[in-house]
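One protein chain is absent from this view; the other protein chains keep their places.
Chains here go by letter, A and B, matching the order in which they are written, and residues are numbered from 1 within each.
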Amino acid sequence: MAKPTTSLRTYALTRLALVLPMLWILLTLVFFMMRVAPGDPVTAALGGRLPEKELQERRHAAGYDKPLIVQYVDYLGDVARLNFGTTITDDRPVTDVIIENGSATLELTFWAMVVALSVGIGLGLVAGRLRDSGADVSIRMFGIVVYAMPAFFLGFLAQLLFGERLGWLPTSGRASPEVQFLLPTHTHLYLIDAIIYGDWATFKDVVLHLILPAATLGLIIAGVLIRLVRVNVLQTMKGDYIEAARARGIDEKSVVYRHAFKNALVPVVTVLGLQVALLMSGAVLTETTFNWPGIGFELVRYLNNRDYIAVQGIITFFALIVIFVSVLIDFVNAWIDPRVRY
Amino acid sequence: MSANGPVLDVRDLRVWYGSTRGAVRAVDGVSIQIRAGEVLGLVGESGCGKSTLGRGVMGLLPDGSAVDGQVLFQDTDLLKVSDRQLRRMRGPDIALIFQEPMTRLNPLMRIEDHFSETITAHEPKLSKAEVRRRSLEALGGMGIPPTRFRNYPHEFSGGMRQRIMIALALVLRPKLVIADEPTTALDVLVEAQILSILADLKRNFDTALLLITHNLGIVAEACDRVAVMYAGRIAEEGDARTVFSQPAHPYTRELLRSVISLNTTGLHYIPGAPPSLIDPPAACKFHPRCPDAMRVCAQLAPVEQRLSAGQRVECWLHGPGDRIPEGGREPLEQERIAVAEEA
Partner (left out) sequence: MASQLIARAGRAFGPVREARGVPRWIVWAGIVLTLLFVVMALTAPWISPYAFDQYKDASGQRFVKQQAPSSAHPFGTNVQSTDVMSRVIWGARTELKVVLFAVVVSLLVGLPLGLLSGYFGGPVDRVLVLIMDALFAFPYLLLAIVIAFLLSDKFGSGVATAAFAISAVYIPQYFRVVRNHVVSLREESYVEAARALGARPRTVIGRYVFQNVVQSVPVIATLNAADAILTLAALGFLGYGIQPTDAAEWGYDSSRALSDAGAGIWWTGLFPGMAIVLLVTGLTLLGEGLNDVLNPVLRRRKMEPVTLPPRAPQEDRA
């Protein structure tokens, strides 16, 4: 019982060892899922558009004439070297897609998470604290309706109201065309680029473009968070240590903030890790709605062009992100909750 | 407050909960007193309202419960003071020790933080060093070494956690400690340890202790006086030795007979179950289970009587004779016990 707390480093090593099987399974799933499709990727994407001889050459170059198991091993080896292949339709290394379009997605999802966390946790805590009050019922309803709202519909309403009716905000792309053309980009994160160059007009333009997509995606995730945080607060407030703290004469504010809220947020961190799936799915829809040239937007484009290599590469990248986030979340958890480190 | 007046004087306290099936009369007119340096044992079967009594004194009742009567702590009526003032009194004046120690500490806070939070909540001007000194002193008194001060709750065993909880309750030197079944969740060896700690308390600090338990052995060992509670009322109260040697209330007597000891030859139990607190039996609440029940017991609620041996008791066996109607002393035809069981 009185075992000393395991150090964070030991925990980290054990946790990382558990990642590998999960990673392997995800990659295997991705690989075989893509191979279930009839025909080979080259024919699917370019069939009918190039002479058979050239298709043959391309197939050979990409290794599609090798046995499946060899292709599988090659795939794992490529992923280990962070090589995700080259798209068939526009001959672009998937790594480039990830860096260029991925940074657009990163910019969008980061600000969406800021919105989601502040709205979701804030409202969830209030609702849980004031159970069954008018505020609680309205916040709950808000959470449910926002959750029920598809990203594209929320986006549609936002475009209609703030774009078309009020004309306050742009509804498409990451920046105005002329700004995008003139901005020398290094990080592919426009906001940071604009700051680096101290170009405030560009900065403003980028911020304005970011508002609607980030708010749309953020609100949808906030809907889930509200529900989660509220339930956790309710359960924590019933906790024995809450009553014990009250019995020691700790004032109600400290009881709520120091004891209830902190404990209520611990499980939220774990579930937040699972929300990355929702975040990515939401990002695909939000990007398509707002013509945001992110990785989800590109994925849909490649899907429509039947470019299996691009799809496989991007999906593989998503799998890596999923694994990365799950490990990250566990570390954060171990850091805030001493019990986890066993 | 007079010099040797009681620290706690509960007068005719009632605590009722509202439920969908009707009002639960958890505490229904209870009066008890505890003096400084005195240990009062509060015993009774589970569900007789003893925990509610403890919580009621602390003002820690769930929303929607109705309370009246008086809870005088050093002549201040706790039922009349503001929430803020009551909060200030919890800790330095009255402390509560809970039954299950495993879940009473915040899992995310170090032991140190529990102490500093508690101390600074009541004495915000204290220096950090002084807070630390006092905390370590209280922990040391419970046999927890200073090296464990920065540990988290999950790193302690149940017995150690209960000692931490006690240290946490005592660090502010409360004048009254309410211990609600402090050893029920612990094993026998730890139980003895905790009891001796509580006994030291009154010796060293003149603390008054309300010890809530269903274990008569603990009462015999640790208490000066004992109050026997039944269905929300005090059936009998008096000097522990007197009550144990000459129980005046049939319930006390039956309770004592049910205790298992080394020379027990057969098991004795009180037939039936504790009555419903929503719809308790009329008149004397014990009469359906009482082997000595008389007709009057089913007709009129008993009146508190003070006996020559010193205890007070609510039972018609002890009068007053002038209130018992004609023929009231005839034995009661007991209904089938199943009826009581149903209730």
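Going forward, a contact is a pair of C-beta atoms (placed from the backbone, for glycine too) under 8 Å apart; a residue touches a chain by one contact, two chains touch by 3 or more.
Here the structure is a predicted model, which is why all the values come from computation and not from measurement.
**Student:** Out of A:F153, A:W168 or A:W200, which residue would touch the omitted chain in the full complex?
**Tutor:** Answering carefully, the residue with contact to the hidden chain is A:F153.
**Student:** Quick one: say which of A:L50, A:L274 or A:V332 touches the chain that got left out.
**Tutor:** Only one of A:L50, A:L274 or A:V332 touches the chain omitted from view, namely A:L274.
**Student:** Since one chain has been left out of the picture, which residues of chain B touch it in the full complex?
**Tutor:** 12, 14, 16-20, 23, 29, 62-68, 282-283, 300-301, 303, 323
**Student:** With the missing chain put back, which residues of chain A would touch it? List them for me.
**Tutor:** 21-22, 25-26, 29, 33-34, 36-38, 131-132, 136-137, 144-145, 147-153, 155-157, 159-160, 163-165, 171, 227, 231, 234-235, 274, 276-278, 280-281, 284-285, 288-289, 299-300, 303-304, 311, 315, 318-319, 322-323, 326
Just so we're on the same page, only the chains that are shown with their structure count from here on.
**Student:** On a C-alpha centroid basis, what's the spacing between chain A and chain B, in Å?
**Tutor:** Going by mean C-alpha positions, chain A sits 55 Å from chain B.
**Student:** Chain B touches which residues of chain A in the complex?
**Tutor:** So the residues of chain A touching chain B come out as 1-5, 239-241, 243-252, 254, 258-259, 262-263, 266, 336-339.
**Student:** For the complex, give me every residue of chain B touching chain A.
**Tutor:** Within the complex, chain B touches chain A at residues 58, 60, 87-92, 95-96, 98, 100, 103-109, 117-118, 121-122, 151-152, 154-157, 160, 165, 168-169.
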